[in-house]
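== subunit A ==
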Amino acid sequence: MFRDGWAVASKDLKIEIRSRVLAMQVMPLTGAILIIFGFALGPDIGRLRQNASGLIWVSILLCSMLAVQRSIAIERECGGEFLKLTGYDLAGVFIGKVLAVAIEVFLIAIATIAITSVVFNTGLHGIMNILVLIAVTALASISLSSAGIIFGAMFISSDTAETLLPLIYLPLTSPVLLAATKASLPTFSGSGSIKLIWVGILFLLAVAYFSVGSISFEPLLEDY
Partner candidate 1 sequence: MNSYVIAGYLIAIVSIVGYSLSLILRRNSLRKQLQKLKNDSEQNTDDK
Partner candidate 2 sequence: MTSLLETENADNFSDKDKILLENILKKTGPSRIKYALGAGSIITAVLTVWLGLFVTPNDEHLGDTVRLLYVHPPVAWAALYLAFGTTTLASLLWLWPKTRSFFWDKVAGASAEIGVLYLALTLITGSIWGRTTWGVWWTWDARLTLTAVLLVLYVAYLAIRQLDGTSKAKATRNAITALFAAIDVPIVHFSVLWWNTLHQTASVLTPGLHLTVPLSMGLTMGLGFLCTTLIWGWMMKARYDIELLKAVTGEMESQRAILQRRSEL
(Lines give C-alpha, C1' and ligand atoms only; values in the text may rest on other atoms or scores of the structure.)
Protein backbone atom coordinates (compact mmCIF):
# COMPACT_ATOMS: atom_id res chain seq x y z
CA MET A 1 0.00 0.00 0.00
CA PHE A 2 2.72 2.45 1.01
CA ARG A 3 4.94 1.35 -1.88
CA ASP A 4 2.04 2.01 -4.27
CA GLY A 5 1.48 5.33 -2.56
CA TRP A 6 5.08 6.33 -3.01
CA ALA A 7 5.01 5.27 -6.67
CA VAL A 8 1.90 7.38 -7.36
CA ALA A 9 3.29 10.36 -5.46
CA SER A 10 6.63 10.33 -7.26
CA LYS A 11 4.84 9.95 -10.61
CA ASP A 12 2.70 13.04 -9.87
CA LEU A 13 5.64 15.04 -8.60
CA LYS A 14 7.72 14.15 -11.66
CA ILE A 15 4.90 15.32 -13.95
CA GLU A 16 4.68 18.53 -11.93
CA ILE A 17 8.43 19.13 -12.09
CA ARG A 18 8.45 18.53 -15.82
CA SER A 19 5.49 20.83 -16.55
CA ARG A 20 6.77 23.56 -14.15
CA VAL A 21 3.24 24.87 -13.63
CA LEU A 22 3.78 24.95 -9.89
CA ALA A 23 6.99 26.93 -10.09
CA MET A 24 6.07 29.19 -12.99
CA GLN A 25 2.37 29.85 -12.33
CA VAL A 26 1.22 28.96 -8.82
CA MET A 27 4.18 30.42 -6.90
CA PRO A 28 4.01 33.76 -8.75
CA LEU A 29 0.26 33.74 -8.07
CA THR A 30 0.78 33.56 -4.31
CA GLY A 31 3.10 36.56 -4.66
CA ALA A 32 0.45 38.40 -6.64
CA ILE A 33 -2.21 37.66 -3.99
CA LEU A 34 0.05 38.98 -1.23
CA ILE A 35 0.81 42.16 -3.18
CA ILE A 36 -2.93 42.72 -3.73
CA PHE A 37 -3.46 42.37 0.01
CA GLY A 38 -0.68 44.90 0.51
CA PHE A 39 -2.45 47.36 -1.81
CA ALA A 40 -5.82 46.79 -0.19
CA LEU A 41 -4.63 47.16 3.39
CA GLY A 42 -2.54 50.22 2.77
CA PRO A 43 1.04 51.20 3.27
CA ASP A 44 1.04 50.80 7.06
CA ILE A 45 3.65 48.04 7.53
CA GLY A 46 2.64 47.57 11.16
CA ARG A 47 -0.91 46.67 10.17
CA LEU A 48 0.32 44.33 7.46
CA ARG A 49 2.56 42.52 9.94
CA GLN A 50 -0.27 42.31 12.43
CA ASN A 51 -2.45 40.60 9.83
CA ALA A 52 0.33 38.72 8.06
CA SER A 53 -0.61 35.33 9.52
CA GLY A 54 -4.15 35.49 8.20
CA LEU A 55 -3.09 36.83 4.81
CA ILE A 56 -0.42 34.15 4.41
CA TRP A 57 -2.85 31.36 5.14
CA VAL A 58 -5.56 32.75 2.89
CA SER A 59 -3.11 32.85 -0.02
CA ILE A 60 -1.86 29.35 0.76
CA LEU A 61 -5.47 28.14 0.85
CA LEU A 62 -6.30 29.70 -2.51
CA CYS A 63 -3.14 28.34 -4.13
CA SER A 64 -3.63 24.89 -2.62
CA MET A 65 -6.88 24.71 -4.56
CA LEU A 66 -4.90 25.13 -7.76
CA ALA A 67 -2.51 22.37 -6.72
CA VAL A 68 -5.53 20.13 -6.16
CA GLN A 69 -6.97 21.02 -9.55
CA ARG A 70 -3.61 20.26 -11.21
CA SER A 71 -3.46 16.89 -9.52
CA ILE A 72 -7.01 16.05 -10.61
CA ALA A 73 -6.33 17.25 -14.15
CA ILE A 74 -3.58 14.62 -14.47
CA GLU A 75 -6.17 11.94 -13.72
CA ARG A 76 -8.81 13.47 -15.95
CA GLU A 77 -6.45 13.25 -18.89
CA CYS A 78 -6.17 9.54 -18.17
CA GLY A 79 -9.95 9.09 -18.15
CA GLY A 80 -10.66 9.82 -14.50
CA GLU A 81 -10.07 6.22 -13.48
CA PHE A 82 -7.47 7.02 -10.82
CA LEU A 83 -5.24 4.12 -11.88
CA LYS A 84 -8.10 1.82 -10.91
CA LEU A 85 -7.30 -0.67 -13.65
CA THR A 86 -3.54 -0.70 -13.27
CA GLY A 87 -3.44 -3.02 -10.28
CA TYR A 88 -2.46 -0.38 -7.77
CA ASP A 89 -4.04 -0.61 -4.35
CA LEU A 90 -6.70 2.15 -4.16
CA ALA A 91 -5.72 3.09 -0.62
CA GLY A 92 -2.20 3.46 -1.93
CA VAL A 93 -3.39 5.68 -4.77
CA PHE A 94 -5.15 7.92 -2.26
CA ILE A 95 -2.05 8.15 -0.07
CA GLY A 96 0.07 8.91 -3.12
CA LYS A 97 -2.20 11.64 -4.47
CA VAL A 98 -2.48 13.23 -1.02
CA LEU A 99 1.25 13.02 -0.43
CA ALA A 100 2.09 14.66 -3.75
CA VAL A 101 -0.37 17.53 -3.24
CA ALA A 102 0.71 17.94 0.39
CA ILE A 103 4.35 18.30 -0.69
CA GLU A 104 3.31 20.86 -3.29
CA VAL A 105 1.23 22.80 -0.74
CA PHE A 106 4.17 22.69 1.65
CA LEU A 107 6.44 24.20 -1.02
CA ILE A 108 3.83 26.84 -1.85
CA ALA A 109 3.65 27.68 1.86
CA ILE A 110 7.43 28.08 2.09
CA ALA A 111 7.41 30.37 -0.94
CA THR A 112 4.53 32.39 0.51
CA ILE A 113 6.28 32.80 3.84
CA ALA A 114 9.52 33.79 2.13
CA ILE A 115 7.74 36.42 0.03
CA THR A 116 5.95 37.86 3.07
CA SER A 117 9.14 38.12 5.05
CA VAL A 118 10.36 40.47 2.29
CA VAL A 119 7.24 42.46 1.39
CA PHE A 120 5.58 42.60 4.83
CA ASN A 121 8.85 42.62 6.73
CA THR A 122 7.87 39.72 8.96
CA GLY A 123 10.57 37.83 10.78
CA LEU A 124 10.44 34.34 12.20
CA HIS A 125 11.58 35.12 15.76
CA GLY A 126 13.56 32.17 17.03
CA ILE A 127 14.26 28.50 16.36
CA MET A 128 11.27 27.26 18.40
CA ASN A 129 8.90 29.34 16.30
CA ILE A 130 10.40 27.94 13.12
CA LEU A 131 9.94 24.36 14.30
CA VAL A 132 6.33 25.04 15.23
CA LEU A 133 5.77 26.70 11.86
CA ILE A 134 7.12 23.65 10.03
CA ALA A 135 4.82 21.36 12.02
CA VAL A 136 1.83 23.65 11.43
CA THR A 137 2.50 23.82 7.70
CA ALA A 138 2.94 20.06 7.36
CA LEU A 139 -0.26 19.30 9.29
CA ALA A 140 -2.28 21.90 7.39
CA SER A 141 -0.95 20.55 4.05
CA ILE A 142 -2.23 17.06 4.89
CA SER A 143 -5.71 18.35 5.80
CA LEU A 144 -5.97 20.54 2.72
CA SER A 145 -4.80 17.88 0.29
CA SER A 146 -7.00 15.11 1.76
CA ALA A 147 -10.15 17.19 1.43
CA GLY A 148 -9.04 18.52 -1.95
CA ILE A 149 -8.34 15.13 -3.52
CA ILE A 150 -11.69 13.68 -2.45
CA PHE A 151 -13.79 16.57 -3.72
CA GLY A 152 -11.65 16.99 -6.82
CA ALA A 153 -12.25 13.32 -7.60
CA MET A 154 -15.96 13.69 -6.81
CA PHE A 155 -16.46 16.43 -9.38
CA ILE A 156 -13.94 15.11 -11.89
CA SER A 157 -16.55 14.46 -14.56
CA SER A 158 -18.83 17.34 -13.69
CA ASP A 159 -19.25 20.26 -16.10
CA THR A 160 -19.26 22.73 -13.24
CA ALA A 161 -16.21 21.44 -11.37
CA GLU A 162 -14.62 24.90 -11.35
CA THR A 163 -17.40 26.38 -9.24
CA LEU A 164 -18.36 23.29 -7.25
CA LEU A 165 -14.90 22.65 -5.87
CA PRO A 166 -14.44 26.09 -4.26
CA LEU A 167 -18.02 26.06 -2.95
CA ILE A 168 -17.29 23.04 -0.80
CA TYR A 169 -13.49 23.29 -0.45
CA LEU A 170 -13.27 26.78 1.03
CA PRO A 171 -15.82 26.41 3.85
CA LEU A 172 -14.66 22.88 4.51
CA THR A 173 -11.06 23.90 5.06
CA SER A 174 -11.79 27.10 6.97
CA PRO A 175 -11.28 25.41 10.38
CA VAL A 176 -7.76 24.56 9.15
CA LEU A 177 -7.27 28.15 8.07
CA LEU A 178 -8.46 29.40 11.45
CA ALA A 179 -6.26 27.08 13.49
CA ALA A 180 -3.17 27.57 11.30
CA THR A 181 -3.59 31.35 11.47
CA LYS A 182 -3.84 31.27 15.26
CA ALA A 183 -0.92 28.87 15.58
CA SER A 184 1.45 31.02 13.54
CA LEU A 185 0.18 34.45 14.62
CA PRO A 186 2.95 35.11 17.19
CA THR A 187 5.60 33.88 14.76
CA PHE A 188 4.72 36.47 12.14
CA SER A 189 3.58 39.40 14.24
CA GLY A 190 6.43 39.05 16.71
CA SER A 191 4.21 39.55 19.74
CA GLY A 192 2.68 37.07 22.13
CA SER A 193 3.71 33.47 22.63
CA ILE A 194 2.68 30.38 20.71
CA LYS A 195 -0.18 28.39 22.15
CA LEU A 196 0.53 24.73 21.48
CA ILE A 197 -3.19 23.88 21.66
CA TRP A 198 -3.49 25.14 18.08
CA VAL A 199 -0.89 22.68 16.89
CA GLY A 200 -2.86 19.99 18.72
CA ILE A 201 -6.08 21.06 17.01
CA LEU A 202 -4.32 21.06 13.64
CA PHE A 203 -3.09 17.55 14.37
CA LEU A 204 -6.63 16.37 15.17
CA LEU A 205 -7.93 18.05 12.02
CA ALA A 206 -5.25 16.39 9.89
CA VAL A 207 -6.17 12.99 11.37
CA ALA A 208 -9.88 13.67 10.79
CA TYR A 209 -9.58 14.85 7.19
CA PHE A 210 -7.12 12.13 6.24
CA SER A 211 -9.13 9.31 7.78
CA VAL A 212 -12.48 10.50 6.39
CA GLY A 213 -10.73 10.84 3.04
CA SER A 214 -9.29 7.34 3.12
CA ILE A 215 -12.59 5.67 3.98
CA SER A 216 -14.30 7.70 1.23
CA PHE A 217 -11.91 7.14 -1.65
CA GLU A 218 -12.83 3.56 -2.50
CA PRO A 219 -16.63 3.93 -2.43
CA LEU A 220 -16.26 7.15 -4.41
CA LEU A 221 -14.43 5.44 -7.25
CA GLU A 222 -16.41 2.23 -7.25
CA ASP A 223 -19.51 3.97 -8.62
CA TYR A 224 -17.92 5.84 -11.50
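Assume a contact is a pair of C-beta atoms (placed from the backbone, for glycine too) under 8 Å apart; a residue touches a chain by one contact, two chains touch by 3 or more; residues count from 1.
The set was built so that all candidates are chains of the complex that A comes from, given by their letters.
On a predicted model such as this, the values are computed, not experimentally measured, just so you know.
Asker: If you apply the contact cut-off given up top, which option from 1 or 2 ends up touching subunit A in the complex?
Answerer: By the stated definition of touch, the match is candidate 2.
Asker: For a test of understanding, state which residues of subunit A touch candidate 2 in their complex under the given definition.
Answerer: Those residues of subunit A that touch candidate 2 are 147, 150-151, 154, 158, 164, 167-168, 171-172, 174-175, 178, 197, 201, 205, 208-209, 212, 215-216, 219-220, 222-224.
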